[in-house]
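Comments concern the structure below.
With one protein chain removed, the remaining protein chains of the complex are shown where they sit.
Per-chain residue numbering starts at 1, and chain names A, B, C, D, E, F and G are given in the order in which the chains are listed.
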Amino acid sequence: MPKGKVYFEEDMCKGCSLCVSFCPQHILYQDKTTINKSGYNIIRVSEPEKCIGCAFCAMMCPDSVIKVEVDK
Amino acid sequence: MPKGKVYFEEDMCKGCSLCVSFCPQHILYQDKTTINKSGYNIIRVSEPEKCIGCAFCAMMCPDSVIKVEVDK
Amino acid sequence: MAKVLMKGNEAIAVAALKGGVDAFFGYPITPQNEIPEYLSKHLLAAGKVFVQAESEVAAINMVYGAAGAGARVMTSSSSPGIALKQEGISYIAGAELPCVIVSVMRGGPGLGGIQPSQADYYQATRGGGNGDYQLIVYAPETIQETIDIMKESFDIADYYRNPVLVLVDGLIGQMMETVDFEKPVKKRFIPAKDYATTGTANHPGRNIVNSLFLDPVELEQHNLQLQKKYQQIKNNETKYEMINMENPEYVIVAYGTMSRICRSAIESLKEEGIEVGMIRPISLWPYPKAAFNEIPSGVKGILCAEMSMGQMLDDVMISDKGRHEIGFYGRVGGMVPEPEEIVDAIKNFKDKVVK
Amino acid sequence: MAKVLMKGNEAIAVAALKGGVDAFFGYPITPQNEIPEYLSKHLLAAGKVFVQAESEVAAINMVYGAAGAGARVMTSSSSPGIALKQEGISYIAGAELPCVIVSVMRGGPGLGGIQPSQADYYQATRGGGNGDYQLIVYAPETIQETIDIMKESFDIADYYRNPVLVLVDGLIGQMMETVDFEKPVKKRFIPAKDYATTGTANHPGRNIVNSLFLDPVELEQHNLQLQKKYQQIKNNETKYEMINMENPEYVIVAYGTMSRICRSAIESLKEEGIEVGMIRPISLWPYPKAAFNEIPSGVKGILCAEMSMGQMLDDVMISDKGRHEIGFYGRVGGMVPEPEEIVDAIKNFKDKVVK
Amino acid sequence: MEVKYQKTKGLTDKKLSYCPGCTHGIVHKLVGETLEELGMIGDAIGVASVGCSVFSYEFFNCDMQQAPHGRACAEATGIKRVRPDNIVFTYQGDGDLASIGIAETIHAANRGENITVIFINNAIYGMTGGQMAPTTLIGQRTTTSQDGRNQVLTGSPIKISEIFSQIDGVAYLERVSVTNPKQLIKAKKAIKKAFTYQKEKRGFTLIEVLSTCPVNWGMTPVDALKWVESNMVPVFPLGVFKDAGEKNV
Amino acid sequence: MEVKYQKTKGLTDKKLSYCPGCTHGIVHKLVGETLEELGMIGDAIGVASVGCSVFSYEFFNCDMQQAPHGRACAEATGIKRVRPDNIVFTYQGDGDLASIGIAETIHAANRGENITVIFINNAIYGMTGGQMAPTTLIGQRTTTSQDGRNQVLTGSPIKISEIFSQIDGVAYLERVSVTNPKQLIKAKKAIKKAFTYQKEKRGFTLIEVLSTCPVNWGMTPVDALKWVESNMVPVFPLGVFKDAGEKNV
Amino acid sequence: MFDHVNIKVAGFGGQGVMMFGQLIAYSAAYEELFGLWFPSYGPETRGGTANCSVIVSKKQINSPVFQSANHLIAFNLPSLQKFHDKMKDGGLILYNSSLIKDQVTSDKAICIGIPINDIATDLGSIQVSNIVMMGAYLELTNLFVESTIEKVLIKYLGEKKAHMLDINMEALRKGREYVLEAGVTYA
Partner (left out) sequence: MFDHVNIKVAGFGGQGVMMFGQLIAYSAAYEELFGLWFPSYGPETRGGTANCSVIVSKKQINSPVFQSANHLIAFNLPSLQKFHDKMKDGGLILYNSSLIKDQVTSDKAICIGIPINDIATDLGSIQVSNIVMMGAYLELTNLFVESTIEKVLIKYLGEKKAHMLDINMEALRKGREYVLEAGVTYA
């Protein structure tokens, strides 16, 4: 399995959860306790090590919040 | 052959010659010497006895100038 | 229903139903969407007609058709949408058909904005349609007055066979106020619509709805007849209110939401010992020119206040005929002035004078 | 080309080519069809752009796009067609783009007729588009003057980034007169079109053509900037002619074909010993208000003469500020008055006075 | 002797305003005869559009409204919605329907408005003196395509029947011609079917009639009919494009 | 580590104005990426329409014009005719394109205007608060069809791709969705093809994107995507409706 | 010559009414006079009748419309009836006596009938009947020098119809001849 890493530009996130829903590894979740400056709950990675760098999360994110890096 | 008779409401005629052109008996012609009150040359029947009452002339006349009667 | 709290747009819809509307044709646009939304539900439920048209152009022409066929018809829209209806409106006026058009003004020009404005005064009173025609234009200041006018408008339209345009700014459309729907309005005797195209089986002769007169002699006759009607409307349907006009130092002219803001300003000024009167046109066409003849002597100037860069100003100047200095105060683009601004404008009248 | 005989519409097309038009977008309508017909042939032959749009609405929006992209663009139409362009015109004015619009007026309202008229004065000067915007409106009286104005209009439009509307009645469009295309017109320095959308590869930054300002503060600012520009245009581009104004008994105000008819009437009246002057507005917006300050004392009244039921009359009243009695004479629907009618109107001025 | 053919009561006595030999007149007769034969004259409300047929309100012997250019279907919608039991039809040219009025026509069709549209495709703007229409053939000379319609600059003739065949609300759709008595009889059948479907409340019906404009084509009326057959029919094939049959009832 | 995915240079840094989870944002990215990958950013002139995407002139990182409601294709025509070597595209909603703007869109297509249209079909008027669109599904509740869209009164959802497939000037026409990464990749391919065809001057290209409006549909963004798959796709089948291929070159 | 003439030309569509008027206006321009032509377009154009107005003047033309004409050229009876009474004193009414069989009279104008259809038919082309009328008109009024109308005709016909020049010139001549032979004059 390739290894990936995801970065969130938090203040751009609108908490829509599309990334959460399309992550095949089910490692993203919405943090209901934290809101960004627009008032939305932000997204966190539960088990970063499981990320395969597929970028499905980033592709489905309407607001270009997510950057994905992968090991070569 | 059935026998027909055609009547022209002369002042309504615009001299377009469609009736002339669609008469299968070729018995209609435009009288270049006579104009009606709108300034158009009117149509005359050359050999009335040849009329078969097909009403092609009347059907094709855009201005409803022609009435056709046929023998029962 | 006694007193209820209701949004202006919804109140317009309810009042239209009370005014006997048979059919609504319109196209969505902010800030008037609650009108079609309400009517879509209630007209269809009552077995009447609601059609969301494909565009404002289509909507106004559906109005044309339905009005020609004898129905009580209305449409509603906002600034750019009313612009698109201009050709159709000219046809309806030309064919002498009745209908009610509600125009909820937003900021312009172009796409502009969606906040309240009064910058479509020209559009309503001078039109962009072609030819010499007139709409009857009413500009209420409260939701209550909007309701009363809406109810009466269908009768007025039918009576004169002329479109009536009810002109409000977005604030009246969007705000909620306590209102009473049962206030009685003037009743008129409406003759049968013997001009309506209902099929020759249903009336003598052939009915034709038309605005085309290729023969200039006929077209001129037609225009003269329209003018005669317009004169009659001027005589009968001019509406305005005079406020605090006993002995004012200045007179404000304002309509719609602006006149309410000016009422507050007039109260503040009174407290400071400055008496200011107001002419409040309710009908923008016919314009209450005669009101200007009643301005008491000694008035130092007239302040025209609008949420525009100065459109009614034309009618103020025409009506005043050079008798007073005329000042102007306007805010635009969705900026709604506060009473304090009007107070200041009166206090600094000299700076506001238009050359 | 020295003096040649040419139809007004064709002359407009030729003058547009001389004015440097890059692109024409329009839709057929009588009585202006010779304009697109001529341009379809000659623009394409010159490698420029001619598109017969699917409608007037489409045409004005093609104009919008092409003007935004930096081209010299024009359209032409007639009364109901101009009505349909109102929304687009408001956008173009709002986005501050230059273009030239030719309006050849026919009788209205509605489908009306196809004979000459001046009943679209409101449409041209007050518009039916939404918001506070202005077109620069010129109304020439001869084909020669139409040519000169057409040639200059493209420069004026570019200079102020504002649409120019050239307003003629159908008679000017349809008649033929002897004209001279080489008459020189004023030249202006036109700055580069650094606002044009030509691709970011071709200019610094990103260019955006837009009339939307959802924030009312911004929209108000935008409007104030437009007003500043309009003031500048008022100062620089007001055009009018004073005729026989030494010591007139009456003053006529008339434009376009009507002013020519009045010229003949003035000559006849002179023969009868009645001196009548004329203010001839050439720019209808900005309106030559100042001309009314130059009316000599002793004038008994002002006669506004139009081929309409009285539209410029508003501006006459606004400009005169109540200093004179104002009379009106109008014919409509394609009826073109003869000089004798104007002579009569002056002789019976009292009957013509508007209340 | 008995009368085999005479002027229909579906038309008034007014002299038609069309040029000599223009097929507008023929189609008027077909519509008038249909109204008469189906007993619809008293119930019909027609909508005249802007084009040479602008005066059709003087010719069809029923109640009529005159619509702004292109808006006949919107106007007809307004009428039909408030008078659902009347027979409502429009009569529109190709400039009117296919150019400026295509939005109103498509949406009336898409809503399935229960009206009948008679669409006169003569490949030109007749009324205004012969400008290019969206239906003008490639290479055809008009006053705004003086070297012949150029495909690269202006596209190809628009095919209304083909396009409308894709719209669910359409109940009946046929393209016909009136170039000879045989075609004319077919055309009349189509028009009758359209009005009958309307009576049966099946939805939107449209009959596209390939038509002539001898004056602006610069041909004799007879040659114009031949030109329809040899030049227009290949581009605009005749036939039924949609017949919802019983489905829409 | 290397970057596998990041925000495209085809979009500006401005925060999008769309509601959370609205697919307008996804399609913006696809267009932005296409412009970037094809090296077109500097040549592109986009036309923003009126709808939720009215502000797209703030988001696409190229020159932009904002068009009156429905008139984007007319405006684009004006631009393209005077700047034939630029890349011109419009971005329009279903209210904008299929309702008020259908005439301008059809005629741009029919003229074969060499432009690309991105058509966002979300079966509703988003911007104005959820009124019925011509693409609204039968039974779908909107603020102007509160009991669900009624077929008898309002007709059926209009099928833009099917209709435009009948127009000669169209070079490429595909209906796509963005309901999952796989569909999204397909959608991007379609958009790229359309822009490539434009570059090659093949004519009019249109990509219809089935899209969501979670807010006005009253669904979560995730449910909205599922609704597209289960309710919209059956009515609006995905696929290539026209590919003129080499023919139009 | 005249300082200012108002001319009305009227007839059926197809009789060359507009062309007649335009030829006069072109001739005016050619002789560096002021010329103005305008058509009455309107309901009648499609119905079959047409008319136009022409003004020829030595000075700038003000009003493009006039109440009464100096010259009326009537190609058919309805036109004659329509404009017969709108003449200036000392005017000229020239009419097509092929279609208007009764002698025309007027207390304001000299009335002269020209059988233009017959003359043109004799020439082999009914099309040029308007040019026959032009010949008669110019012979009677001397409005322009001889050569002007020929130059204007050449330009008007253009390359495409250049082959028609001869018959047109012939028609002009026949019109002039008819007037000369009939011995009618108009001051």
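Following the convention adopted for this analysis, a residue touches a chain if its C-beta (ideal position, glycine included) is under 8 Å from a C-beta of that chain, and two chains touch if they have at least 3 such contacts.
Just so it is clear, the model here is predicted, and its values are computed rather than measured.
Asks: Which of C:Ser90, C:Thr146 or C:Gln174 sits in contact with the chain that's absent?
Replies: Of these options, the touching residue for the absent chain is C:Gln174.
Asks: Considering the complete complex, identify which of C:Lys85, C:Arg263 or C:Lys352 is in touch with the unshown chain.
Replies: Residue touching the chain left out of view: C:Arg263.
Asks: Please identify which residue in C:Val4, C:Ala46, C:Ala201 or C:Val354 touches the non-displayed chain.
Replies: Residue touching the chain left out of view: C:Val4.
Asks: Using the document's definition of touch, tell me which of D:Val4, D:Leu214 or D:Ile274 contacts the absent chain.
Replies: Selected residue, touching the omitted chain: D:Leu214.
Asks: Which residue numbers on chain C touch the omitted chain?
Replies: 3-5, 30-31, 113-115, 171, 174-178, 257, 260-261, 263-265, 267, 334, 336-340
Asks: Where does chain A touch the missing chain, residue by residue?
Replies: Interface with the chain not displayed, on the chain A side: 35, 38-40.
Rule of thumb we're sticking to: only the chains that are shown with their structure count from here on.
Asks: Hop across touching chains from chain F and tell me the fewest hops that reach chain G.
Replies: When the steps are counted carefully, the minimum from chain F to chain G is 2.
Asks: Which one of the chains is closest to the middle, using the mean of its C-alpha atoms?
Replies: D
Asks: Taking each chain's centre as the mean of its CA atoms, how far is chain B from chain C in angstrom?
Replies: Centre separation, chain B to chain C: 60 Å.
Asks: Nearest whole angstrom, what separates the Cα centre of chain E from the Cα centre of chain F?
Replies: 34
Asks: Could you say which residues in chain E touch two or more other chains, in rising order?
Replies: Where chain E meets two or more other chains at a single residue, that happens at 18-19, 54, 66, 68, 99-100, 102-103, 107, 111, 134, 153-154.
Asks: Mark out which residues of chain B touch at least two other chains, giving numbers and ranges.
Replies: Only 40 qualify.
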